[in-house]
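Missing here is one protein chain; the remaining ones are kept as they sit in the complex.
Here is chain A:
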Amino acid sequence: MLTPKSEVELADILRAAETPVRVQGGGTRGVGVARGEVLSTASLTGITLYEPGALTLVAKAGTPLSEITETLAAENQRLPFEPIDHRRLLGTKGEPTIGGAVATNASGPRRIAAGACRDSLIGVRFVDGAGTIVKNGGRVMKNVTGYDLVKLMAGSWGTLGVLTEVSFKVLPGVASEATLLLDWQTPDAAIKTLARALRSPFEVTGAAYVPEGPDGVPMTAIRLEGFEASVAYRADKLRTELGEVRIEDDSEKSARLWRDIRDASILAGAPADVWRISVRPSHGPRVAKALGEARLVMDWGGGLVWAQVAQGTDLRARLKGIPGHATLVRAAPETHARLGTFPPEPEPVARLTAGLRAKFDPRNILNTGLMAAPEHA
């Protein structure tokens, strides 16, 4: 394993590399199969700047996510995008890092209100496949100076460069939260309920449907966050609008519910494949219908569907005709190889992707095999 202790050392390693490397943060998000020796960011750690009054945090890529969450919590602030912890779903061990969250653009239920990881990310430093150190963006939240490589790096799965430092716009933490719950809805009815809540002015920050809630029955969940009186007011308004709802106003219990939804944890353990599907929220029920017997967790008001299906199922074939895309998250290596982990891209997009990878990683040594593979691989 290669474990550079500085950005410069990392650049030296990549310049000298003759064979592919597999970029690793905490190693908890092992989606797909990359080739080569592990290149770990574990020694690039530490929060380099935190200004609560400017809502800004900068950290080295290998910094454990938990360290960042705790530092923010001490000032009653947080990362807005609620990154998923993959460990339960994938059965992985280790400590998730901030760089890993960025590289995978890991974004949880609050995505619908606060945006994805890439929306909070305001600056990056990285080393590209040729060993060149590049910076883009910075530490201010409004910045249109030059091209936005910050967004490009988020969710690029280490295929364009190895992140060394990331900057975020953070948000104030919330004083309280509550969750409105409806039991026994069909996926169809649940998505309609969630759409009504999301169309309201009451600032819903979570809108999900799970086949089994804590009570073991299908559960539709709507989250509200903010000052206590405000949460109570909005919960009451929404109850009037939606009818038969229960309200979980114990903040601790509500938070636990959303951790489970975020991590799709009810799909953990079973010997089955898990896919992550991104569609128009109102198409959630179409996905449910097309997949029949599959166990589904629907988040983002129906726009994000976690599907648990029989091993080896070609889920993309089953969803033909529904616009969006599907990523294979958990499966046997053979299935990953046969179906492809990442969604195939239509021709003009694939050409742009391949072109960018060839420019940023001319020798094709970074996470070779991840994302849609470049033509010259």
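One rule holds for everything that comes next: a residue touches a chain if its C-beta (ideal position, glycine included) is under 8 Å from a C-beta of that chain, and two chains touch if they have at least 3 such contacts; residues count from 1.
The working rule: contacts and distances are computed from a predicted model.
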item: Chain not displayed: protein name in its UniProt record ("ABC transporter permease", "Asparaginyl-tRNA synthetase", "ATP phosphoribosyltransferase" or "Glycolate oxidase"); value: "Glycolate oxidase"
item: Of A:Thr45, A:Ser66, A:Ser278 or A:Asn364, the residue in touch with the unshown chain; value: A:Ser278
item: Sole residue of A:Gly216, A:Gly243, A:Gly292 or A:Pro348 that reaches the chain not shown, by the stated touch rule; value: A:Pro348
item: Of A:Leu90, A:Val134, A:Ala189 or A:Ala268, the residue in touch with the unshown chain; value: A:Val134
item: Chain A residues that touch the omitted chain in the full complex; value: 51-56, 75-76, 105, 107, 111-112, 115-116, 118-119, 128, 132-136, 138-152, 154-156, 159-160, 171-173, 175, 195, 198-201, 203, 226-227, 229-230, 233-234, 278-282, 300, 303-304, 323-325, 327, 342-343, 345-346, 348-349, 352-353, 355-356, 359-360, 371-372
